[in-house]
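Step one of this worksheet: look at the structure below.
Every protein chain of the complex appears in place save one, which is left out.
Note that the chains are named A and B in the order they appear, and that numbering of residues resets to 1 at the start of each chain.
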Amino acid sequence: MKTKSNIKVLGIIAVLVVILPLVVQNSYLLQIFINIGSWTLISLGLTILLGYAGQISFAQAAFMGIGAYTAAIITVTLHWPPLLALITTAVISSIMAFLVGLPVLRFKEHYLALITIGFSVMVFVLMNQLSDITGGPGGFIGVPPFSIGSFVFKGDIANYYLIWGTVLISIFLIINLLSSRIGRALETLRSSEIAAKSMGINTFLLKMKVFIFAGVLAGIGGALYAFQLSFIAPNTFNVLESITYLTIVVVGGLRSVWGALIGAIVVTVIEKGLTHLLPLIIPDAGGELESIAYGLLLVLVLLFIPDGLGPTIAKSFKNKRNMTKSSKLKTLDQSN
Amino acid sequence: MKIKKFHLQCLILIVALGLVLAGCSSSSSTSSTSSDSNSDKTIRIGAIWDVTGAGSALGVPERNALRMLVEKTNENGGINGKKVELIESDNQSNETKALTDAKRMISQEKVVAIIGGAQSTTSLSMVPTIESEGVPYISNGSNRGIINGKKWAFLTPPSDEVLITTILKDAQKNGIKKMAMIRVNNDFGKSGEEAFKKNASKYGLEVTGVEQFNADAKDVKVQLNKLITDKPDALIVWSVVPGSAAVAKDFFELGYSDKLKLYASSGTVSQKFIELAGKGSEGVIMPTYKLLVADQLSKDDPQYKIVTEFKEAYEAKYDDELSQFPSNAADAWYLLEDAIKRAGDNVSRKTIRDNLESTKGLVGQIGEYQMTPDDHNGLDGSGLILVKVENGKFVPYGYEKK
Partner (left out) sequence: MNIEQVILTGLTNGSIYALIAVGFVIIYNVTGIINFAQGEFTMLGAMIVISFVDFGFNMITAAILTIIIVMGISTLMYGLAIYPLKNTKNSLTTIMVTMGLGIVITGISLLIWGTEARPLAPFTGNRPITFLNASISHQDLWIIGSCAVLVLFIYLMFEKTYFGMAFRACMSNKEASRLMGISTEVMAMLAFALSAGIGALAGIVMAPVTFAEYDMGMMLSLKGFVAAVLGGLTGAPAAIIGGFVLGILESVGTGFISSGYNDFIAFAALIIIMLIRPSGILGHKSIKKV
């Protein structure tokens, strides 16, 4: 039931995604939607990791960086076609995720947090220091656009479809995953790890799968980012950037397939809204007020709507409808 | 059934948010219409600066300089009778934001030219879009990758090679044989190291070692000790403030300042350096633009007038410590203003670009610009100067008053 309705929603979103560039023919707005798409992709796995497996990871930005640099090096230095680069990216990020998760996923959240911080710092150092391969702190110039065969994804619209296509496919996969046996196991894990274990679920393996999935999505997100921007630099993949992705999933709602998407939209709306509105009130305002608003949003959401925006708003809609229904019944009663 | 509606409402929420977003962004761009010609009365210029984040030490003074000069131009009646409208944004030193801002400037705000990108990284992320959309762009980053082989991109700062060379020449003159470098672990430090290693031998200098430090970790005693064991005659610190101040402070505290010469990068030249490094700043020599020592220049100096006037105005208007960075943005504005002026009534992205490329003999604060299709910087380094800290003040060093 839930799966079916989720897939219907996905269908409607897909239609909207397809229509949007026909209505919005402005490269700035398209770029914003591209940013939302890549944020969604990078945070998507995190919703399950946090929501079901209860693990905090600071490695999303690092996985994104691994994806971006792998794509760049493979296409520019090794001259492989971008499609092959994308596949290699997925393989490499999954191996990395496996290696990072292997020693720590048996333990409670602090250990994963610690190891992912360490991992991110190490990845960041390598991006800066292996400058013969990565271009060093100055970044990597001239990544070609993505292409399949002779079709090149050049320009905003092609990249928009590329990223959103990947987002929709990933969401579709997650919906299916959650309705499968793995999904039921995750549901049990979420309510109680002990219960899950006593039911014979290998919780370590389960968490590992989720962690790898999150890493691979972020890696692919990073590769697509590199193809679109054509220039990448280590700063984008700093460990502190991972906090943005954590914010997105917490604001959007954990345990919901739509959490990452809603979070990415809300964070973008607030960011862009402030960019346009703040200068009207305070002419000198720069990024500082934006970051205050950002932090406040995170705190307020957690304090007042700990389930995240998505599920909570939906719930309040539902309650309202139930109320109108019952009041209708009452009026019926009275008329009778 | 219930659950389905539930998700539909979720969806409505998403769409609504999307619309708010679209509304938000489009509301600011009601004025302009056609693709790149501006309305008759104003000339719209985009300015994208690294106001917060890692590049703020550069971005803030550059933003201030550009604001001040544009205001002045408008007070004097604008360019060819048209007022200049400056549309600013803060890219937060973030590459993705810089690119998004560039697209906003181009497709939403319909600017005729873009100035900005205080750092090379934020500039480089905008260049592919700028090239494909065809908008004249003047960067304040120093990485030559910004302009090499590009049609629409220009930049004002001299290359790190030119700056390092002024240091190396002076070292050679003073009989120095062995030199070491300590640099910040970022783009700026990296390109300094490359330029240093590449050019040292040309001036008969041996490189004894290069060490790095992180921009946020400011205890460099271990690195300094390590470099000193190879007995260099002089040391170069290649970083911006506060990093270079931390090095100068430790250098002094370890007692090395009595024994060997300390050179520093141009990014060090700011009153903030003296304030932070305290006694450690005494005697440090660095290459820079003439802005900081404007009042000590010879009156015949070709840049005397332009830098003294600017310095007075800037110090009267802003209370932040003066550095060399305002010159980067100021020269970008002089170049652009000149190119627009020469375009007359035919102000478009294309004419501005063509005029920028044909700039000849424009005297800016950093030097005299001679642009060619192959060189979108056009500086030869002759407008630079060495300065030394004496009694808490910058004074020209090895500068001959005519």
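Definition applied: contacts are C-beta pairs under 8 Å (C-beta built on N, C-alpha and C of every residue); 3 or more make two chains touch, one makes a residue touch a chain.
On a predicted model such as this, the values are computed, not experimentally measured, just so you know.
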| item | value |
| --- | --- |
| Shown chains touched by the chain that is not drawn here | A, B |
| Selected from A:16, A:95 or A:289 as touching the chain missing from the view | A:289 |
| Chain not shown: contacting residue from A:14, A:56 or A:95 | A:56 |
| Among A:14, A:76, A:126 or A:182, the residue in touch with the chain that has been omitted | A:126 |
| Residue of B:321, B:354 or B:375 in touch with the missing chain, whole complex considered | B:321 |
| Listed residues B:245, B:343, B:356 or B:371, member touching the removed chain | B:245 |
| Those residues of chain A which, in the complete complex, touch the missing chain | 50, 54, 56, 103-104, 106-111, 113-115, 117-119, 121-122, 124-126, 128-129, 193-194, 239-240, 243, 246-247, 250, 254, 288-292, 294-299, 302-303, 306 |
| Chain B, residues in touch with the chain not shown (by the definition above) | 51-53, 56-57, 60, 185, 211-214, 216-219, 221-223, 225-226, 229, 241-242, 245-246, 252-255, 272, 275-276, 278-279, 320-321 |
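Rule of thumb we're sticking to: only the chains that are shown with their structure count from here on.
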| item | value |
| --- | --- |
| Touching residues (chain side chain A, partner chain B) in the complex | 1-2, 4-6, 8-9, 12-13, 16, 24, 26-32, 35, 128, 131, 136-139, 141, 155-156, 225, 229-233, 235-236, 258, 261-262, 265-266, 268-269, 272-273, 275-277, 279, 286-288, 290-291, 310, 313-314, 317-318, 321 |
| In the complex with chain A, residue positions of chain B that touch it | 2-11, 13-15, 17-18, 20-22, 24-28, 51-54, 88-90, 92-96, 99-100, 103-104, 106-108, 120-121, 124-125, 127-129, 132-133, 143, 145, 185-187, 189-191 |
